[in-house]
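Scroll down for the structure; my scribbles are underneath it.
Every protein chain of the complex appears in place save one, which is left out.
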Amino acid sequence: MSMCSCKIDKEVNEECGIFAITKTDDSDIDVVGENYYALYALQHRGQESCGITVNDDGVFTTIKGVGLVPDVLTPEKMAKMPKGKMAIGHVRYAPKSQIDAVNAQPMVVRHAKGTLALAANCALVNALELRQEMQQQGTFFQTTNDAETMAYLIARKRLETHSIEEALALALERFEGAYSLVIMSPTKVIAARDPQGFKPLCIGKLKGGYIFASETCALNAVGAEFIRDVKAGEIVEIVNNELIVYREGVQPKGLCVFEYVYTARPDSVIEGCSVHRARRRAGELLAKAHPVEADVVIGAPDSGLDAAQGYALESGIPYGVGLLKNRYIGRTFIQPVQSQRENSVKIKLNPITETILGKRVVLVDDSVVRGTTSERVVRLLKEAGAAEVHLRITSPPFKYLCYFGTDIGKPEDLMANRMPIEDMAAAMGADSIGFLSLEDTKKMASGICQDYCVGCFSGEYPIDVSKAHMVDKFDEKIKEIK
Amino acid sequence: MSMCSCKIDKEVNEECGIFAITKTDDSDIDVVGENYYALYALQHRGQESCGITVNDDGVFTTIKGVGLVPDVLTPEKMAKMPKGKMAIGHVRYAPKSQIDAVNAQPMVVRHAKGTLALAANCALVNALELRQEMQQQGTFFQTTNDAETMAYLIARKRLETHSIEEALALALERFEGAYSLVIMSPTKVIAARDPQGFKPLCIGKLKGGYIFASETCALNAVGAEFIRDVKAGEIVEIVNNELIVYREGVQPKGLCVFEYVYTARPDSVIEGCSVHRARRRAGELLAKAHPVEADVVIGAPDSGLDAAQGYALESGIPYGVGLLKNRYIGRTFIQPVQSQRENSVKIKLNPITETILGKRVVLVDDSVVRGTTSERVVRLLKEAGAAEVHLRITSPPFKYLCYFGTDIGKPEDLMANRMPIEDMAAAMGADSIGFLSLEDTKKMASGICQDYCVGCFSGEYPIDVSKAHMVDKFDEKIKEIK
Amino acid sequence: MSMCSCKIDKEVNEECGIFAITKTDDSDIDVVGENYYALYALQHRGQESCGITVNDDGVFTTIKGVGLVPDVLTPEKMAKMPKGKMAIGHVRYAPKSQIDAVNAQPMVVRHAKGTLALAANCALVNALELRQEMQQQGTFFQTTNDAETMAYLIARKRLETHSIEEALALALERFEGAYSLVIMSPTKVIAARDPQGFKPLCIGKLKGGYIFASETCALNAVGAEFIRDVKAGEIVEIVNNELIVYREGVQPKGLCVFEYVYTARPDSVIEGCSVHRARRRAGELLAKAHPVEADVVIGAPDSGLDAAQGYALESGIPYGVGLLKNRYIGRTFIQPVQSQRENSVKIKLNPITETILGKRVVLVDDSVVRGTTSERVVRLLKEAGAAEVHLRITSPPFKYLCYFGTDIGKPEDLMANRMPIEDMAAAMGADSIGFLSLEDTKKMASGICQDYCVGCFSGEYPIDVSKAHMVDKFDEKIKEIK
Partner (left out) sequence: MSMCSCKIDKEVNEECGIFAITKTDDSDIDVVGENYYALYALQHRGQESCGITVNDDGVFTTIKGVGLVPDVLTPEKMAKMPKGKMAIGHVRYAPKSQIDAVNAQPMVVRHAKGTLALAANCALVNALELRQEMQQQGTFFQTTNDAETMAYLIARKRLETHSIEEALALALERFEGAYSLVIMSPTKVIAARDPQGFKPLCIGKLKGGYIFASETCALNAVGAEFIRDVKAGEIVEIVNNELIVYREGVQPKGLCVFEYVYTARPDSVIEGCSVHRARRRAGELLAKAHPVEADVVIGAPDSGLDAAQGYALESGIPYGVGLLKNRYIGRTFIQPVQSQRENSVKIKLNPITETILGKRVVLVDDSVVRGTTSERVVRLLKEAGAAEVHLRITSPPFKYLCYFGTDIGKPEDLMANRMPIEDMAAAMGADSIGFLSLEDTKKMASGICQDYCVGCFSGEYPIDVSKAHMVDKFDEKIKEIK
């Protein structure tokens, strides 16, 4: 029932959140302040680093760094930010090896024709190719970030073209992969989404201003009205407080279905479907596909809670609160004593004996990755007196790499690759297990999109991923000790 | 459905959490490490400061400071802690004016006959009297903390007596008020609870060790078995890994009922009653006392969630998730832009339109203090499209001061003192309001205790509070700028 | 030629610096600001911790902590200090084991009759005795600091007396040892010096204010006029901007002669004798007592420089600059690589080849403790091409413990206790060595005082030190990890 991002021992990490805001001259919107609140609302999409760039009459001022929104965008620093008419912001998920201030976004580039700032939720399969090509031409890279590759290519194209829109359109032709991005030039904010529409991106309107945001929850946070989603392949911009479509797009066919399963906030609406409703629906579909005799349905906090209610409703088994998450742990749980490692699930998650003791429990969770967390949770419930534990998972088993930003680890670590499904329940100490089928997973979001990217479950991706293996080969010849 | 401590714009703050652990010589229990986990589990009882003191063969080593458990008890500092056979720990709630490292507990006192450490969840009504008396006799005070008063009186009594138990018993005769405390001498750990039993305190057992803790959730965190609650007025100690009752106690008649309403964790069991169950029961009692025609019952996160399920069950109205709390905000929400103040509820709490739009909503919350938070939440729901909002509160209206540790502000700020109950719904924009009656509040916890302290609701307190007004008069002639 | 406190690998550490300032109601003196500048000027007397307490109409506000003056007394904290009519300040030298914020001064004590603050440059030989006595009577100690013992005894005496002066006089009767101190009560500032006058203390006057300070350099720093030194055994106070002698004193007979040799700043004047002049005189006396044929006289920075000029003048050998100290190192030199230890003298001190190459060098330094530093400096000069190096030391060899605040380490580590003087030159690689005789050392300061404490050289102390050995036995049963 909640923010969906602090999962216990989360083994799936992903995504970034982006935001852009513009205002008219006479509006008193505080574009930096609103950006802050929006990033707070998008924090679940990335907790490693964050930043805001404001454009004050062509002067771009940035705060960015490693840490959560309130830790990086401190009142002291925010007070030094100039007022401006537009601003973009970013929260970033990053694999541990890339948590570094230099990788924080927005990327700001000074080029021969001016300045541009970029915030992107992106994963390019041809990043290394583009990078090497530009290096041959005398562009030097500071980061290991795809966003830098994108920003530099756009800036290079700008040198040869007459407008930022033209430059962007030319650059996008070269990008293969997933991206939702916002660009800020000295006078404009532009948004673009890849042709498959892997990552969400929506448009909102305030009195006297416009907004682009990864999720609608950021619109709510700033009191903006939802206009529509940016289309797949679309380039759309705000010029003089008017929303102008520079290049038409289409209905996405490659939206990452995991946005509904886990990534997005339940109070967001993506491509016309409430995430909360999608999860309840997943629970209902699970109940139909994998019924079981039981006394209580509980959810694994936080992302399993909505689906558990759906399962309960559909099955008629009462919904209960069986697991409590320690709200103080969040992302900061530190184990000071290594030998105590086993204890960590107990610290983070507490069973409510009242709900569980002597009961046959249906435990609804969003996914199984390595299986170790689920195993510990099942054991916790059994130790608290559950008579039976039936695992119900609101997605199919993970079997394949994601090339588009979701870091689920190496295929050989995935539980579904180490054993047949029928052995998984026993391996985790559960009495039964049921996964949502691929078909039902696609139905979860009520059919607004006609198709989704389900590559991590099926191994079939919406675009060619053959170049993607090269991505790991970015040289690590340059390191900085912070 | 959860930790109960990060309430939105929480206006009630209270309590402390205490913990003690002992082990036998040959046990490999890590008393410092377990203490850490236990304090994590008790964090909801106090977020201002915390600390641990370990006793290694008579040498007392302490880490304490201002901040949350992981911020104060860092791995670097924990690594410097000696092993030992016993340790005590504390998490402290403090009014803002007293948030200072010097006030953090455990209090450690070096006296002529040795050393003692104290961790107490306490509020004495005669603290000033005791303090002045000791000052006249040449004892000097460093803090504004009742725990220092207690520790010094115990230490002074120790000078005149032959044992720490005797000293403690003599000192306790002088303490008027609420306290659950643990004391560590060079060789023993002793626990005591005031004659009314205002504050919870329980006993647990590990293989090769014993535990005292404010709540049973701390026993779970370290894998200990629950033995029993310490009785009101009891003095009980661990000597050579044996549990010895030094002074008999009785069944509490003054336990703070607000422990069940708000303070304690739902997975704790206090005086034989699960807090989770008590809250569900409160919801059921509310549904009987204040029924209403509605489409959905939702809870105010986090402490209203259990009761909302009880209300739903009893009333037959479906339970729904209507409000999401931003998990990243917790206690650290900082508003960088003052003018945006109005926005803060929106940042912390998000309505799920799906659940609310066009619906008649029952909103279950634990209490109304000044009323401003409830008003904002009601408005949020209305803006999100709720057709009606019916407030149901799982406690009576606050009308009187608490002298025993719960800081609910000045009586004149309490909404129930500014208007009759019948006007409160309108003042908050709600369509109706219903409070749990005093009688039902006492029934919430299923009658295990025969009576409770309900002074903040009734103005009648279990002990004489006439000296308590002096407490505010502690001189503030000494300040330190940190 | 300079501040005398950053000696290279200094093996002698000592002392504290104290300061007090009062002003009339209508004066616009900033007592806190002036205190800051004064502590900066006294920084050489103690670099471990520092603090200021200001008295604003009876409310005592303190900033104190571990670190240098600008690190502890930051602009942010200083801005929060109230204005007031009087303030006292302290810089503290501390042995490493006692560097802790809790030991920083001023000590502020809240007692039954009010409040007092104390800043003391002190070393009591009967501290443990006093402490144990008070502990028996119910006084509890937070620190391992003699200043706390003094403050508590004064506060206890205050309970039995009618004035702070009376209390102070009674307490002083119990103090055996060295002390110069200032006390601030809600309405007065009082200064006192022990009967031998071990530590310096002087009185200054500003328009509309008075000052007590350890050295006259602090008077200069705030633009005050020197009035006179406080006498040994004197108690003197400022009441309503009048200087009142509460108890008469005498000419000191036990002033620590090492103040002239090393401790004090050259621009200070102590008991009528300029420290700069005393050092030049020491150089002249050395030249007479230990002449040598040489080409150049150089000083070991910083405290040997004045004396080197005196030696040069008297001997007719030219003065030269042969050693440069790296100004960036000060007290903060950190060796990141342990194996490089040998290098440290080279980093801190650089020979000027021009001055040294092929020359017979007289090197004037203030003292020899363990001998290791001198040995390294001699080697440095030889490696830089010195033909001969003749060590001339402006004090006698250290042979005995100091019980009055100067930490010269254990007697068995002192070079003079490990070998006869005639072997010391060879042991350090020098071509000859000459120490100032005890008689000449006493003459250095031109005979203003009739006698000095020279206990560390002679083993004969002005007072009985037999209880002093107990001081080390303060229990270490209480530790805090910071």
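Order of writing sets the labels: A, B and C. Residues in every chain begin at 1.
Convention: a contact is a pair of C-beta atoms (placed from the backbone, for glycine too) under 8 Å apart; a residue touches a chain by one contact, two chains touch by 3 or more.
Treat the numbers as computed from the prediction; the structure is a model and nothing was measured.
Among the displayed chains, contact with the absent chain in the complete complex occurs for A, C.
Across C:Ile18, C:Val54, C:Leu73 or C:Leu206, the residue that sits in touch with the chain not pictured is C:Leu73. Looking at A:Val108, A:Ile164 or A:Val378, the residue that reaches the missing chain in the full complex is A:Val108. Considering C:Pro266, C:Pro397 or C:Pro462, the position touching the chain not shown turns out to be C:Pro266 (whole complex). Set against the missing chain, the residues C:Thr353, C:Asn417 or C:Ser458 yield one that touches it, C:Thr353. Screening C:Glu48, C:Asp302 or C:Asp440 for touch with the missing chain picks out C:Asp302. In the full complex, chain A touches the omitted chain through residues 58-64, 77, 80-81, 108-112, 114-115, 132, 134-142, 152, 155-156, 159, 186, 475-482. The chain not displayed touches chain C at residues 1-3, 5-6, 30, 32-34, 36-37, 40-41, 43-44, 47, 68-70, 73-75, 78-79, 217, 220-223, 265-267, 269, 274, 276-277, 301-302, 305-306, 309, 319-321, 324-330, 332-337, 339-340, 343, 346-347, 350-355.
By definition in this document, only the chains that are shown with their structure count from here on.
Put simply, the chain farthest from chain B by mean CA position is C. Of all residue numbers used where chain A meets chain B, over half belong to both copies. The two sides are thus made of the same residues. Annotation: 62 Å between the Cα-based centres of chain A and chain C. Remark: chain B and chain C have CA centroids separated by 50 Å (rounded to whole angstrom).
Shown for chain A are the residues that touch two or more other chains, of which there are none.
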